[in-house]
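Heads up, one of the protein chains got dropped from this complex, but the rest are sitting where they should.
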Amino acid sequence: MKLIFEKSRSGRRAGRAPDTGGLPVPEIPAELRRSEPPRLPEIAEPDLLRHFTELSTRNFGIDTGFYPLGSCTMKHNPRVNERLAALPGFRDLHPLEDEERAQGALRLCVELQETLAEVTGLDAVSLQPAAGSQGELTGLMLMHAYFADRGEDEQRRKIVVPDTAHGTNPASVTMAGYELIDVQTDARGNIDVDDLRTKVDETTAGLMLTNPSTLGLFDENIEEISRIFHDAGALMYYDGANLNAVCGISRPGDMGFEIVHINLHKTFSQPHGGGGPGGGPVAVSQRLEPFLPVPAIVRDGEAYRLDYDRPKSIGKVRGFLGPFGVFVRSYAFIRAYGPALREMSEVAVLNANYLLALLRDDYDLPFDRLCMHEFVLSARRLKREHGVTALDIAKRLMDYGFHPPTIYFPLIVAEALMIEPTETEAKETLDGFADAMRAIAREAAEQPERLKQAPQSTVVGRLDEVKAAKRAVVRYHFEDHPDLSAEPAAAAGVEAPKGA
Amino acid sequence: MAAERNPGDLRYHPEHDWARIDGDEATFGITWFAQDALGELVHFEPPEEGAATTAGQPYAEVESVKAVSDVVAPLSGEIVEINRAIVDAPETVNADPYGNGWIVRVRLSDPSEAESLMDAEAYERYLAEQG
Partner (left out) sequence: MSYLALTEADRDAMLEAIGVESLEELFADLPEGVRFHRPLKLAPALTEQELSAYFEQLASQNEHNGSHVSFLGAGLYDHYVPAVVDAVLQRGEFLTAYTPYQPELSQGVLQSIFEYQTAICELTGMDVSNASGYDGTTVAADACYIAKHATGRSKVVITEATNPQVRQVVKTYAPGFGLKVVEVPHRDGATDPDEFRAAAENAACAIFQQPNFFGVLEPAPDLAAAAADAEALPVAHVDPISLGVLEAPGHYGCALAIGEGQSAGNPISYGGPHYGFLAARSEFIRRMPGRIVGETTDAAGNRGYVLTLQTREQHIRREKATSNITTNQTLLALAGLVYLSWLGPQGLREVGETCTALAEYAKERLVAAGLELPFADRTTFKEFAVRVGRNARDVVRDALARGIHPGYALGRDYPGMDDVLLVAVTERRTKDEIDRLAEVLAG
């Protein structure tokens, strides 16, 4: 398929701005003036729309089919939420309007904050961070501020992270200027408490943990873990990526966590949009409240206002109040459920356990426990016996009409397949996916080349990621654009497994 | 592990780097195991000529599609030559990790450090333990 630039023809255009109505256009000084126009596409509207429509047909979304990416919570995105976010009173509202003129928006924010506090079992919320990983960084900044306020920041330089952690956790630790301490996972899939005890002391700032973990398992020792950190004077940070498992069932605040980030684009159905936008609000216990980003959005009697008078705040992590359009959608999702958010989580856990029961005989189960909202299988037996990998299985699933699960994550499981169905899938969909997975396991034994050559039904086959990294062609170069099909392929047998 | 995977004339560091010692100079590279684990290399970030290496510390970076990895110096010294061929064709390291895929040549500051490196047999045992 051509790039939009390749469809461009000099002189064509779609839209135009209103003209100046006879007003003269002031001259830009020569040294500041554009010397050559940018080579943006020159295309008429019908072809513009066809181009993007065609692109969309080359893409798979939740609307297309089952999308069981572990730790991503690919649940249904209710369409009414799009309508609500587009209401002019939200869509065309400027954040610098005086507070009295934005009371509806501020009220929505406050109600969302209060809801998130109730779900997490904590006291105060900031909606500002733009994504989960920004929420993590904010949480770590909060830790710095809290300890600095107590004169302990110099002493406490370490954050403990389990070896199953999502990659954002260690990256956030580095960006926040902390040192990373890894702790091991035991045979039950819990944090190894003995290993943990040797690693926590008065130089520890805190723990970053998601519970249930990326293995989809609830840490049975969470109370002991909480005691270990609190006895050392450290804080506990909860990565909310897996919150979908426990809404209304167990609250991070009650587990002992003082800081939580929530992924609005996971648990609360903000559409993923091909990679964003998201929302990563943080909830904190009362003693961390003074350090939250500025401004705070607060109730003031019957009205709502912005509080900029926050001398201990860490500052600002993003412009304005955060991604407001995301708040509208998430809050609408929550209002559609009300207290039945509990049922949402129960069904998420039910669906995952059902799928696990259907698949456990054909694949290896590294941790033999009931799972929560997701579970991890291993394809190591299939690799050993038939030479097929988790990557091959993922590619073959595409031919069966499913989006593959997350592969090669968490890192502690060989040939990992992390599967999260979510609560919005019907039983027949889960049955169909299990049938496909079992069929693929049989193919692995009888006709492994079908996996190796997969996918066959997509617009492109497996792409040469080595060539992409080496050549690094990251934009269209017009007349000088290289023809990569004329260049040799990577060495055979080189694979590039990816996680998510 | 076959003998050619871990040539007998080299010394080995636990971070999967090798040294070929030649009087008061040595050549460094990464082992067959390292290049196999990384996959085909797509980029090599070279150090500067004249830079110092410290035994056990990284002196360069290699990158595959899967991962970026530090390249660790088995011995301390001063870099006298860098293998420019692998800057343009980093995959040479995969094809010939002990020959054309050498990384730097170093003038050693403390040749006695070589005694704490493993020989080929010890390195093979070490690899077997890693599992």
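Lettered A and B in written order, each chain numbered from 1.
The working rule: a residue touches a chain if its C-beta (ideal position, glycine included) is under 8 Å from a C-beta of that chain, and two chains touch if they have at least 3 such contacts.
Because the structure is a prediction, the values reported are computed rather than measured.
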So which of A:Ile228, A:Ile314, A:Val413 or A:Ala444 would be touching the chain we can't see? A:Ile314
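What we mean here is this: only the chains that are shown with their structure count from here on.
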Interchain centroid distance [CA atoms averaged], subunit A/subunit B, Å: 38
Residue positions on subunit B within touch of subunit A in the complex are 39-40, 42-43, 63-66, 91, 94
Taking the touch rule as given, give the residues of subunit A at its contact with subunit B in the complex, in rising order. 465-466, 468-470, 490-491, 494-497
